[in-house]
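For this view, one protein chain was removed and the others were kept in their places.
Going by the order they are written in, the chains are A and B; count residues from 1 in each one.
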Amino acid sequence: MRQHRLVVEGLSFYYGAVRALYRVSFKVGAGELAVVMGPTGSGKTTLLRCVNRLCDLHGRTRREGRILLDGRDIYAAGTCPTTLRRRVGMVFAVPTPLPLSVYDNVAYGPRLAGRGRRQELDALVEESLRAAALWDEVAGRLREPAFRLSGGQQQRLAIARVLAMRPEVILLDEPTSGLDPVSTLRIEELLRGLAGSYTIVLVTNNPRQAARLGAKVLFLYLGHLVEQGPARQVFSNPRDPRTQDFISGRVG
Amino acid sequence: MSKDRADRLAITALGLSGLLTGALLTLIVGHVLARGLPVIDAAFLLTAPERMGRAGGIFPSVVGTLAVTALAVAIATPLGVMTAVYLAEYTREGFFVRLCRFATAALAGIPSIIFGLFGFVLFVIRLGLGWSVLSGGLTLAIMILPIIIRTAEEAIRAVPRSWREISYALGGTRWQTVTRVVLPGALPGVLTGVMLGVARSVGETAAVILTAGTTLRLPRSPLDPVRTMAVHFFILAREGISMDQAYGTAAVLILLILGVNFVAYWLLGRITARRG
Partner (left out) sequence: MRDERPVEMLLGLVALSTTTALVLIAVFIFIEGVPVIARVGPAQFLLGRRWAPDAGSFGIFNMLAGTVWVTVGALCLGVPLGLACAIFLSEVAPRPLARMLKPALELLAAIPSVVYGFMGVVVLVPLVRTTLGGPGFSVLAASAVLAVMILPTITSITYDSLRAVPDSYREGSLALGAGRWQTIAMVLMPAARPGILAGVILGTGRALGETMAVLMVAGNALRAPTSPLDPVRTLTANIALEMGYAQGEHRQALLATGLVLFVVIMAANSVALALSSRRAGEGG
């Protein structure tokens, strides 16, 4: 049996009295690229934020169910969210460089983790930028402020920033929603290349992107996980009419 | 009277009041500078006063002002910034935060003479520090604390949430996030608060006269009394010692305060510019 890196079991989430997720369960194998699709407001972002415990930062929330990373409950007592987040990287919807240079953006995570030796960092930054297909464009401008990069470059920088942590899982929250078609294709190409080496969970509200990328596709609708399965099956033969409506563009 | 005429009349009156305010500032600053600038030269700033300030310069007062102000800022800045960090990053609204906010706002509303009395009783008398740079600086530090807290907290809250989230998502602890992302982002605003604190300290008279003293000698240690420029100006003008010297001192004071304020608002402008 294939080992499951990430297992979500009966996950429910509440913001105060508002319920955002209803007993969501799914598994993602090591090196697999899973795409969670669904219309805006279906709980996709909340789901991702639970997986690296960013949702801890909100006040007055409640969570039920378990999330296992390599078989361990990430919410178990004594689990440190900081350590967890070093293993589970997150790329946000809006490309946001920190107000630092290109180099310092990529080196930010490793430095936090205490890996500050110059040579090691130089190598790590270059390796991460190469892996994010950004090295050739920024090799000569590592000291420039990162906000001078284009939107597409900034998002690849965000990916490089995560890769520099050498995470096991990478979460991406609609990473191409603010980008033009060419930049979008570059990111998708990049993600296909990264799958295999990393376990990737990508969230999108665009069914076509899900079809282009996903090996495994999950459809989240108003907090319910309506359907999941191999991309081929979900798109050619959806079991639920709501999935059919979404992929044919009638919802969302 | 028709609606339109009433409207026009009211609007004109409002406009006049606005212009009056602008004119007041211009007149006050203009008058002091016009009479005071001719008095100022290097010798005025760098020599000691003669005959109780009738002639000579204001050097001991310049030094006294800088010493008292520097001490106040050096004490109030870390306290204020740490308080702001705690209020903005470490805690949620609740009794404790409401208490801190009330105390900060209340402290901001207390008149300087009360700070002076307090500093006199506690520092000068009870702690035996006497009229000194130390007593004056400590008193002023308490006085400018609310200014620094308020501007620093605003600046910290203005740092985009997304920066913090990125830092947390990359495995940053709260402290790492505060020191590496939040405070650097809030720095211009924090400096604005410090500058406003400097301006307030430099111009303060009532609190300083009761705690730092009025001695016209160059201070040799933090326990020596000093006469700050504001106090020196007050004494020159009040006792009619020398109008020229008074105008000169006032002009130095105003230039210093205007300069510090310009720096403060320039820094503030840089934040707004960066945020677009």
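Here is the rule we go by: a residue touches a chain if its C-beta (ideal position, glycine included) is under 8 Å from a C-beta of that chain, and two chains touch if they have at least 3 such contacts.
Computed from a predicted structure; not experimentally measured.
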Contact with the hidden chain (one of B:Leu129, B:Ile149, B:Leu170 or B:Ala212): B:Ile149
Which of B:Ala48, B:Val63, B:Leu107 or B:Leu187 contacts the chain that the document leaves out: B:Leu107
Residues of chain B in contact with the chain that isn't shown? 3-4, 6-7, 10-11, 13-15, 17-18, 20-22, 24-25, 28-29, 31-32, 79, 82-83, 85-87, 90-91, 96, 99-100, 102-107, 109-118, 120-122, 126, 142, 145-146, 149, 173-175, 196, 199-200, 202-206, 209-210, 214, 230, 233-234, 237-238, 246, 250, 253-254, 257-258, 261, 265
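Operating definition for what follows: only the chains that are shown with their structure count from here on.
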The distance between the C-alpha centres of chain A and chain B, rounded to whole Å, is 48
Per the touch rule, the chain B residues reaching chain A in their complex are 92, 160, 162-163, 165-173, 176, 180-181, 184-185
Okay, in this complex, where on chain A does chain B touch? 52, 54, 57, 59, 82-83, 85-86, 89-90, 92, 94, 96, 98-99, 108-109, 112-113, 158, 161-162, 165
